[in-house]
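See below for the structure under consideration.
Shown here: the complex without one of its protein chains, the others still in place.
Naming follows writing order (A and B), and every chain is counted from residue 1.
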Amino acid sequence: MTATSPPSPTSLPSPLPRPADELARLEAAWTPPRGWKLLTAVNNTYIGIFYIATAFVFFIAAGILALLMRIQLAVPENTFLDQGTYNQMFTMHGTVMMFLFAVPVVEAIGVLLLPNMLGARDLPFPRLSAYAFWAYLIGGVVFFGSIFFGNAPDGGWFMNPPLTSYRYSPGANADWWLLGIGFIEISAIAGAIEIIVGILRTRAPGMSLDKLPIYAWAMLVFAFMIVFAFPAVILATMLLELERAFHWPFFIAELGGDALLWQHLFWFFGHPEVYIIFLPAAGMVSLIVPTMAQTPLVAYRLIVLALAGTGLLSFGLWVHHMFATGIPPLSLSFFAAASMAVTIPSGIQFFAWIATMATGRVQLKTPALFVLGFLAVFLIGGLTGVMVAVVPFDWQVHDTYFIVAHLHYVLFGGMVFPLFAAFYYWTPFLSRQQLSERLGRWVFGLIFVGFNVAFFPMHITGLAGMPRRVYTYSAGLGWDSLNLVSTVGAFLIAAGVAVFLIDVARNFRLDVTNNAGNVWGAGTLEWLPTGNYSVRSIPLITSHEPLWDQPGLAADVEAGRYYLPGTATGRRETLLTSALDAKPQYLLQLPGPGWTPFFAAAGTAAFFLLLTVKLVVPAILGGVLAIVMMLWWMWGSDPGPNHAPVDIGGGITVPVYVTGPASHSWWAMVTLLLVSGMLFGSLVFSYLYLWTVSPRVWPAGGAGIPAPVFPLLAAALLALSSAAIAYASRALRTTVGAGHRGHTMVRISLLAALPLLVAALGVELYGQWQAGLRPTASSYGAVVYTLSALQGQFVLVLLIMGGYTLARSWCGLLDGQRRATFDNTMLLWHYAVAQGLVALLLIHGFPRTFG
Amino acid sequence: MKPHLLLPGVLAPLLLIGACSDLPLVLDPHGSNAQQTARIAWVLFGGGAIIFVLVAMLAAFAVFAPVAGRAWLRHPRFVVVAGIVFPIVALSALLVYTLAVSGELARSRVAAPLRIAVTGETWWWRVRYLDARGETVLETANEMHIPVGQAVELSLDTADVLHSFWVPSLSGKLDMIPGRVNVLRLTADTPGTYRGQCAEFCGAQHAKMAFHVVAREGPDFDLWLAARRMPAAAPQTPDPEQGMTLFIAHCAACHTVRGTPAAGRLGPDLTHVGSRLTLAAGTLPNNAGTFAGWIAGSQHIKPGNRMPSFDRFSGEELVALAEWLESLR
Partner (left out) sequence: MSAVATRSASSPAWRLWVAPLIWAAHFLAIYAFTALSCARNVATASWLGVGSVTLFIVAATLAAAAALLVTIGLAIRDGIRARTSPAPTAFVHWLTAAIGSLVLLAVLWETLPVLVLPVCG
């Protein structure tokens, strides 16, 4: 099989006729749950749709908050909302739009579309998607509900301390943000890991990296950006919550803290966040434009470069939000230069879309209208983006309505317009009929006009001196009529969204199996005939638009003439392929419906949300429920080689179980380690940053640092613990089946490694305590203890995972072949030891060297 | 230089709606910093408008032009030239230009003879004029008077949360951060009164935290400063006598009026408060009526602020108090 020419019809992998019961067995394996058991659904189609619907409800809810704010600001000195309510509303509007709408909805669309687009049956960890969704739903609803009790966060979506710390915000408002959002971020990371492994490992054979649909490239970059960006804000929320709950002074200047540390951490996440939201939308546009123009995308490679380049350079922009904080001009200019560099990838995409439109003949259907609207609006947002990257100009417009205008042109223009294009474009994939063209034009017209009427004047309002986040303003400052116009525009947008809802109510009839089909004549795989199992057989891909370039593909796929035309093991399954060239590697058996993700999510949500209202015991019970449910679901997920290798057609036989670096679980664990590394890296940054700002609270000349014996002992314990795990790994390799003496060695090593890890942590904590250091005394004490606290979290997780691995060993579920569980524990173990050693080096070596 | 002539039709009408024939503050500078920024702004707007029109035309051409006529747009080479080469050239030029202006701004640090310390408070501004040794020679609030054409050095800090100091007509903004002192140098070019406002969200009444900078000709400024350094004048009428008594009994814990025993530090210094443009950090115009209203209903006018509403005063007492305060000029 060569990569360049499609296989001839006679040489398709699976010969006809297919066995009579093959399709029925496939359908049986993928039968979705019905009725109230929908709560147990894990299939990506169902979870994807629940997820999108929930995110859209939050879009409307946060939009209503915006309308209320626009009423308040329509006229000067209005008393429609009081300052407390207004401040909660603008905080919630930003927070909900960012964390409960924008990121979840693009992740949700990925969950829904990616498997079909890649020719997979499902994502590799369906229960993880389900868990992420339920956690998000429960957490989001409770979080949003806080506004109905007048108890919502009111410190702005950026939550700057000291305003949000215990002194100026003693109520629970800020805790809702910190715990609620912290936890929804964890759900986003879970989704990102799922998407990375899904895109890299579950593609149809032949879909090598150079043939990956641009949308999948965008989602891959998106997911990696979440992995690298979100840990910083998770750390920031941890630090602020530690300060609020236990008075560990990270952000209090008198005790050596610094309010700007928060801004660094927050914006290290916050700026990439903009591109995290934009890239998936750009990916959608890169699929919609070729279909609407009926011609392949021009400059595929350059667009991939643009996506990767945007993802990368967006991490060099965070201080761009801190230009007015008094940072030295030279430092600012690095970020200004990086901000200029990041526009180049956007330019590439823009002109590639224009070139594609010029090549084909654009049908001006609703998706195309939204794409054109996106181009116009986002172009203005990009140009004002270059403007605010110019430091002196930003000093004027920063924190004014100019920025409100700019950010809505970028986010609403860059993400909501493509999202509506996507709704109209992909509805035929989900629904028996497509949405109405007539209503669609109204939706587009109202939203496009309303958007520009609402937001364009804000550029001028800002230049006229109106700051952001003001609940009212005086008459006669030149802001009155501009604000009134903006309010009118906001209601036009709302009217457009209302027409959209009418369109959905009238025309959207969910049915994946009998969907409206490929009404646009698109070329990508999601438009193949589909069922709950995705495609009947998994095609061999030879180009970017297989449906255009491989004639008869749809019929052949539907007839089962390609790979895996049924279920080989009788269960749900999907084909795992190699990351670069998508060669079949093994068959992954997937779980069916189950209650565990739902209850695990409910438990996790209970843990975080009950902690917010200081109900500690019920919170811990929730946490235990979550852990028990997760272990329960894990128990069945390491089946071992329980089935003979299967023939997937075309003379290819693949195993049904794989361990080691080629397995999907190894990839997921390595991704999780990247997340952990970023979290730890952010904490190391915080340590060094606080030292830069407040060297006075650092121990001078080694005084007040525990004697060297403490770190040396702790390091030795850590190293021994890792050695024990490494020994266990070797011992495990020799074991086949039960009853081997190697099993005893594995268990003894694991049992020895656990206390060593705990002891190392204990030695470090005791050393600091007996040296007189207290976490509340200074930012130095706080950050030193936080390094141990973070290590403590890993130790806790490893205690659970180590105990779980032991339990599997005792139950005979662990041996030299069936060892994915052990491998995951081992990877995390070695990581935690490495992290502990680096932390010891930092805590004890740094003050001795530079003190 | 008239780059604003390049503004396209889309921008101009809206600019007009917004400004009612006046330019927005940022584009109507009265200080050297703001002047430089306005110049950059016009370059950015002009360049942005040109690029917007060109790209929009290209996009429209790509969709609507006859198929044969748009063939030149079809090649990846077009993407390379328009999407890579052009931005690199344009942005390099912009980068060099803006860095040069920033460098000019940063280097033009002439020694500033006048130093003023401004402290952000929730939700008002404490203003202290400093002498060469950094000692306070005059404390006032929510208003600062500066001499035209002279560089003024503002030391910005905060007593509580983040604030940001911003007078769009004179200069860009600079944040006020606990534990730090940020220094802003600015010069006013023309006499006048320039409104400023807190630009960093600082809690409940962030919206009502404005101030004014009054630029005066040099000699006029010297007179102003000398007059304000004097203690409050003794009351002239019998009624204000009662006002002062009330003030010392009820207000002195928080407010200072030099020349009287009132020496509180929590609230604004009210010596010469009668001469200020506004009350409650730009919230109300300043006259005896609004002053009485503020004293009786400060929590109604600016809910959540640190000053309680003194609704126990009788009408007569309020008038006496307000008149006395207004007489402090």
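One rule holds in what follows: a residue touches a chain if its C-beta (ideal position, glycine included) is under 8 Å from a C-beta of that chain, and two chains touch if they have at least 3 such contacts.
Computed from a predicted model, the values in this text were never measured in an experiment.
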item: Selected from B:106, B:130 or B:277 as touching the chain missing from the view; value: B:106
item: Which residue of A:17, A:476, A:661 or A:701 touches the chain not shown here; value: A:661
item: Contact residue for the chain not shown (choose from A:179, A:313, A:352 or A:783); value: A:313
item: Sole residue of A:328, A:476 or A:701 that reaches the chain not shown, by the stated touch rule; value: A:328
item: Residue numbers in chain A that touch the chain omitted from display; value: 3-4, 208-211, 301-302, 304-305, 308-309, 312-313, 315-316, 327-331, 333-334, 336-338, 340-341, 344-345, 578-581, 585, 655, 658-662, 688, 692-693
item: Chain B residues that touch the omitted chain in the full complex; value: 88, 91-92, 95-96, 99-100, 102-103, 106-107
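Basically, only the chains that are shown with their structure count from here on.
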item: Centroid distance [mean C-alpha coordinates] between chain B and chain A, Å; value: 40
item: Chain B to chain A touching residues, read off their complex; value: 14-15, 17-20, 22, 24-27, 33-34, 36-37, 40-41, 44-45, 48, 51-52, 55-56, 58-59, 61-63, 65, 67, 70-71, 73-76, 78-80, 82-84, 86-88, 91, 94-95, 98-99, 101-102, 105-106, 160-162, 164, 166, 168, 171-175, 177-180, 182-183, 195, 197-208, 210, 282, 303-304
item: Contacting residues of chain A [partner chain B, same complex]; value: 82-84, 87, 155-156, 160, 162-163, 168, 252-254, 258-260, 298-299, 302, 324-326, 329, 333, 336-337, 340-341, 343-344, 347-352, 354-355, 357-359, 361-362, 364, 372, 375-376, 379-380, 383-384, 386-387, 390-400, 456-457, 460-465, 467-474, 477-478, 481-482, 485, 693
